[in-house]
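Of the protein chains in this complex, one is absent; all others appear in place.
Let's turn to chain A:
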Amino acid sequence: MNSLYLLAAVLSQFGDVRAGYIPADLKVAQVILVVAAGLSIRCLAKAGIKRASVAFCGGVALGTVAILHFGQLNGPPAIVIGFAVVLGVLTAMRFSANTATASIIIFLIGSALTVASVPANGEFPQAFSLMAVNVIAGAGAIICLSQLVVIINPERAPAWRSIAVRIAGSWIVAISVLIIAVSSQTNLF
């Protein structure tokens, strides 16, 4: 029953977004980062499951320490979206990283996801549980999306599929650039 409720909540929220309303608790930077990270699976695959898990958890730990030390800042969402731009470029270029580079990128994704998951309201350390839920949900969404990309675009996929993934990478960059521009004019974050 809980999963049905969760599904209904996700679907209704997507309807809201389509209608032009974004809930206050939806983290724009987090969503962009999750999609960018999911799409760049081909670039990150060299790290392997174990190394990727360690790097991601290390990144989350670093992000958590940074938030607890510095508190909630206004700058990080723009930096996180800037990082999403880099991931989008890597996807569009079909960049293939070596093991070390892939691990570092995954580490940075973990840190960025944590920074982007800070709840809009609430003081730390009380808001820590809400942030933890956001991070776990984000990590789950990255895994689901990366699986979808692997299904759509396996190693020996037809050419049009790899073209579609490249173009999707360029969408991430374009959307991120526009969001950064809009946020400079309005109080988006």
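What we mean here is this: contacts are C-beta pairs under 8 Å (C-beta built on N, C-alpha and C of every residue); 3 or more make two chains touch, one makes a residue touch a chain; residues count from 1.
In the analysis below, contacts and distances are computed from a predicted model.
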Hidden subunit of the complex - UniProt protein name among "Ni/Fe hydrogenase", "Sugar ABC transporter permease", "Cation:proton antiporter" or "Arabinose import ATP-binding protein AraG": "Ni/Fe hydrogenase"
Per the touch definition above, residue among A:68, A:100 or A:182 touching the missing chain: A:182
Residue numbers in chain A that touch the chain omitted from display: 7, 10-12, 14-22, 28, 92, 143-144, 147-148, 150-151, 159-160, 162-164, 166-171, 173-182, 184-186, 188
